[in-house]
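What follows is an incomplete set of chains from the complex, kept in their original frame.
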Amino acid sequence: MTQTREVIRENIRRAVREVRETNPMAPSITNNVTINLVANVQLALGGSAAMVYVADEGEGLARQGGAMYLNMGTQMPVYAEAMPRTARVLHELGKNWVLDPVGIGLGGQRELILRELKAYKPSIVRGNASEILMLAELWELQTCPESTGARGTDTRDSVRSAAEAAAALARYTHGAVAISGEEDLVTDGALMAFSRGGSRWMTQVTGAGCSLGGAAAVYACVADPFTAALTATQAFNFAGRTAAARARGNGSFCVEFLDALCQATPEEIADNPFRLEAAGPAE
Amino acid sequence: MTQTREVIRENIRRAVREVRETNPMAPSITNNVTINLVANVQLALGGSAAMVYVADEGEGLARQGGAMYLNMGTQMPVYAEAMPRTARVLHELGKNWVLDPVGIGLGGQRELILRELKAYKPSIVRGNASEILMLAELWELQTCPESTGARGTDTRDSVRSAAEAAAALARYTHGAVAISGEEDLVTDGALMAFSRGGSRWMTQVTGAGCSLGGAAAVYACVADPFTAALTATQAFNFAGRTAAARARGNGSFCVEFLDALCQATPEEIADNPFRLEAAGPAE
């Protein structure tokens, strides 16, 4: 897989460079806890951000943006219409979009929306292990008897235990799936990339996961789903490790993390350690 | 009261330690201005955060969480149903929950909700002096002719002037009340603890009060209301003083404050100066 690694690395470097050169806009419908961090991460990488809640604005930004980010976070009634309508436009236009099913299992509207979104095949699904397992089950792509379910927005499952669910999701969407954990997984259903780095602080600052989704959307403006998801993951792992070396708590970690994203070179992001495995065979 | 002080200090140390060891989840329905800081403060202390707006998700998290935080901040229409329904579940389950009546007096829906919440007896009420006086009056526990009323979310009354109202509230809820001010007051209706420290910056950064409520909810997952409210207050006063020594403005203060919360030891939090008084007799 040495050759594959080199191709992937070159794709990552190109995505990082192209975002910085072209300042693509990746709009979001995203949750209120971390909405500011999502925008600042997107800006740090060289992208442009725009956040909305209502359906016609979601549709309009789906048309204007290069790729889009839908994060299920803090459900408000307006999401029930805005999210499916926005996803439908994205799907019809063939644009990349990122789904973060955060909070799956928390409530009825959230589940209804997630069911509806299945038809619009997100190019990238990003979540923790429990969320990926639960989404694969909700979409009837895989039964996950082994999942213990999320606790609020926290995972109770390991990345490895969700790898098959991730591959199943990616094969269904013809896109990519990224799972955050101690070692992060990105898969397109055929190949699995395990990216290392980051920091324990990333679980002690709110929005590390949400803003990874926003970063993936920025890269998905200029790259294929697998490259976009992996570039975002690699950037976060590199910046997380860099920031951790300077942080004294989650306050300074967050500041240093944004700074590290601003300063990271295409080479540093591509050279963050990752390893490749073949995904299991499709069922 | 030397013996009482030592018991209180030990309870504080135990609460700090237990939160760090057990990572309890304290979900919130809280305002959009400071929602990110509330979550990051909860994570800094070792807890876990999850924020929602809609009723069935509030009820679900009431069941999942160890204790919960309801902050009246930026009222949206969805709060009218979500807050009472969530508080009712918390009350029925006998779980601790924290009410921050911020903005009491600003509008009609806010007042209606606060009236409804009376029946569900918040384990901890946290506010500034004007808010505590106004809540005691709204709940007909005390008339407060001397209150000059809040200005927006700012207090116009002194902590001392609200001490009786706080004690009356605590006796009604069989819980605790915390008032923020130059010297903070925490009372269970019998004992009054006055905690010192903090910094003038805490009034010049948005969310010091809101995030104190979130911190109290985290500690209320593992401790009784009085201990939880006092532990949060002591942690804030210690971290505020520590951060102020390093801050050059409200930007760096906020960063240093989170870092100081992350680093504070159980001993430092318990040893922050506080004094005890007996509360006045119940009317």
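Going in written order, the chains are labelled A and B, and every chain counts its residues from 1.
The rule we apply is simple: a contact is a pair of C-beta atoms (placed from the backbone, for glycine too) under 8 Å apart; a residue touches a chain by one contact, two chains touch by 3 or more.
The structure displayed is predicted, hence computed values, not measured ones.
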Every chain here is the same sequence and 2 are shown, so how many copies does the full assembly contain in this file? 3
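Operating definition for what follows: only the chains that are shown with their structure count from here on.
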Residue ranges of chain B touching chain A (in the complex, touch as defined): 25, 27, 32, 35-36, 39-40, 43-44, 48-54, 56-57, 60-61, 64-65, 76, 78, 254-263
In the complex, chain A touches chain B at residues 31-34, 36-37, 74-77, 103, 106-110, 151-154, 204-207, 247-252, 254-255
